[in-house]
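Removed from the display is one protein chain of the complex; every other protein chain stays in position.
For clarity, chains are labelled A, B and C in written order, and residue numbers in each chain start from 1.
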Amino acid sequence: MHITVWNEYRHEKKNPLVSEIYPEGIHGAIANALKEDGYDVGTATLDEELHGLSDEVLNKTDVLVWWGHIAHEEVSDAIVDKVVERVWEGMGLIVLHSGHFSKVFKKLMGTSCDLKWREAGEKERLWVVDPSHPITNGIGEYIELQQEEMYGEHFDIPAPDELVFMSWFEGGEVFRSGCTYRRGNGKIFYFRPGHETYPTYHNKEIQRVISNAVKWASPIDRKRPVYGNAQPLESIKEK
Amino acid sequence: MHITVWNEYRHEKKNPLVSEIYPEGIHGAIANALKEDGYDVGTATLDEELHGLSDEVLNKTDVLVWWGHIAHEEVSDAIVDKVVERVWEGMGLIVLHSGHFSKVFKKLMGTSCDLKWREAGEKERLWVVDPSHPITNGIGEYIELQQEEMYGEHFDIPAPDELVFMSWFEGGEVFRSGCTYRRGNGKIFYFRPGHETYPTYHNKEIQRVISNAVKWASPIDRKRPVYGNAQPLESIKEK
Amino acid sequence: MHITVWNEYRHEKKNPLVSEIYPEGIHGAIANALKEDGYDVGTATLDEELHGLSDEVLNKTDVLVWWGHIAHEEVSDAIVDKVVERVWEGMGLIVLHSGHFSKVFKKLMGTSCDLKWREAGEKERLWVVDPSHPITNGIGEYIELQQEEMYGEHFDIPAPDELVFMSWFEGGEVFRSGCTYRRGNGKIFYFRPGHETYPTYHNKEIQRVISNAVKWASPIDRKRPVYGNAQPLESIKEK
Partner (left out) sequence: MHITVWNEYRHEKKNPLVSEIYPEGIHGAIANALKEDGYDVGTATLDEELHGLSDEVLNKTDVLVWWGHIAHEEVSDAIVDKVVERVWEGMGLIVLHSGHFSKVFKKLMGTSCDLKWREAGEKERLWVVDPSHPITNGIGEYIELQQEEMYGEHFDIPAPDELVFMSWFEGGEVFRSGCTYRRGNGKIFYFRPGHETYPTYHNKEIQRVISNAVKWASPIDRKRPVYGNAQPLESIKEK
């Protein structure tokens, strides 16, 4: 089981506030937490060759974690297509926070993925609405974050296959903040928190959710189904 | 198309605050609003014979609206079974507010239907999360109620077939406040607002949602499917 | 309420077998049946200017019906984007048969939309699995078609919001043949039957399903939600 944590890695280079919170980058913080849970983890970032997502890397990745924000348009369409194809083949995908607007997520959803937002450092509570779900393993009734960016409904996504968390925000908004989807052989989890100017990915409960999600999204032993022209009718009847 | 609005009708008789808000009872307020939309509407209450739900009434009812709170246990099991059977046959059912704990709703859900609650007259916002849904026809992005009882997650229901509204409460809670279900040939809508000490059912937007829901839940032209022993295999092959 | 029936309209021009079954084109047959149900219906085809889907036509269309097969790649990306945008705005979309592989449907689904197929003129039965659904209004327990092309699982689609019909085929396959989805403000129905060499769209029950689906998919009174930067926190707290 190999995890790749992908990060745009731009805010950390430009904004001292962000690099102070995440001296090893957002990807570094997430990868370190996953390593502590015993996972084999690599990282990849936008400005590496092929954004760090060569065929070799993608093919060995069982679950890909994605964080992006200000440079979605710089991600090459060819890489986006390969990531989407790998999800269809069974690779898990964890999309974090502003990754809702990534090309990869939008392509897999078929909607605009737009939402309301406000940067006011307000309180967020992520309520567990599916207490049977393995992604909530070991998590209490809600996770409280003292300061986060607000994301509010309407969130323009397909109705999730499973709604796991719902967020409350101080300013009057709610949000479907933990959503699962299945596309082809692949499992996808969108998880809302993680604005770059707050230490959200150092929060133990947030780390736990991401770790649970990685486990949940891991591929099973299964090839892509066979599509196209099927066995002739006659041969079936003769059986 | 005939609508029956069922109300426990106890708070109105005991509590002057409630009878002042609802001089014709909660059922009267809801029925009057539905009549203004052109529906043929009757009412029924707990203390009537058979709770007002004789076979004749149930058989002609296309959509039943249900409000109950302090006397769920006084509803006879025989009537509950008949209501459930009618839902399976195609009768629509709109369950309001504290009706979440009615025998009828619990029996149709298969869960405890429990939740968190607080009576503090706090602000509620019901956000539309499914903007394509006919139950939200003509409603803005959210409905704001200045004072309501809080209902909070975890709400112990099956994952709704469709999640239409999500509530925000001043005190820090969220709630799945507009949920659809299908049971047999029948359509069910649970709608959260309507504590007896607030004038919620006089609110034009709340009335609109209930009216939309009645339309959505109305039966189609269809008998119950045939169950049991099927046509023999031979006769099918001979066709 | 204005319906536009879009057809690729190529088989009818090349294959006498098809033009004999559909002398007015597949679009003509579908449009005529919808007109008999009282709808205001226009048609549009691939080889017309802008594929017959000018801004004017799209903007006045409440529900778009789509049939395509051998020329999906000839549909311009610009028109595809406009159709998708209109669905997000609330236009209903009924995708028929081989339209599963249209650019429009694939873009809205986020999957390959691939499937198994066999042209052997075998028997199909479409079983109603959601007897409460308005799309099944007036339809019996199943629709039987004596000859159809087989489409078999795995059908590479997102799990439908609602599964309405499931098909049985003589040769041993099953298929999710009536599926609803919601994307933005728009409602989508995929309906399987309708290979060009069989008179499927002359079948009264198939016509009834399409007519029911058009009604179900019609837009409600609602603007696109407001996305982007929300009201400041301070102004909310002052309220």
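Details
By definition in this document, a residue touches a chain if its C-beta (ideal position, glycine included) is under 8 Å from a C-beta of that chain, and two chains touch if they have at least 3 such contacts.
Everything quoted here is computed from the prediction, not taken from an experiment.
The chain not displayed here makes contact, within the full complex, with A, B, C. Among B:Met1, B:Leu50 or B:Ala159, only B:Ala159 touches the chain that is left out of the view. Checked against the full complex, the candidates C:Cys113, C:Val128 or C:Ala230 give a single residue touching the omitted chain, namely C:Val128. When the whole complex is considered, the residue among B:Pro16, B:Gly38 or B:Gly228 that touches the unshown chain is B:Gly228.
Shown as candidates are A:Gly52, A:Gly68 or A:Gly186; the residue that touches the absent chain is A:Gly186. Think of the hidden chain as still there; on chain C it touches residues 125, 127-131, 141, 152-155, 159, 162-163, 166-169, 172-174, 176. Where chain B meets the chain that is not shown, the touching residues are 84, 88, 107-112, 114-118, 120, 122, 150, 152-154, 156, 158-159, 161, 170-173, 181-184, 225-233, 236-237. Those residues of chain A that touch the chain absent from the view are 90, 128, 130-134, 136-139, 141, 161-162, 182-187, 220-222, 224-226.
Quick note on the criterion: only the chains that are shown with their structure count from here on.
Seen from the Cα centre of chain A, the chain whose own Cα centre is farthest off is B. Computed from the mean C-alpha positions, the centre of chain B lies at a distance of 32 Å from the centre of chain C. Between the CA-based centres of chain A and chain B the separation comes to 36 Å, rounded to the whole angstrom. Residue positions of chain C with contacts to 2 or more other chains are 161, 182-184, 225-226.
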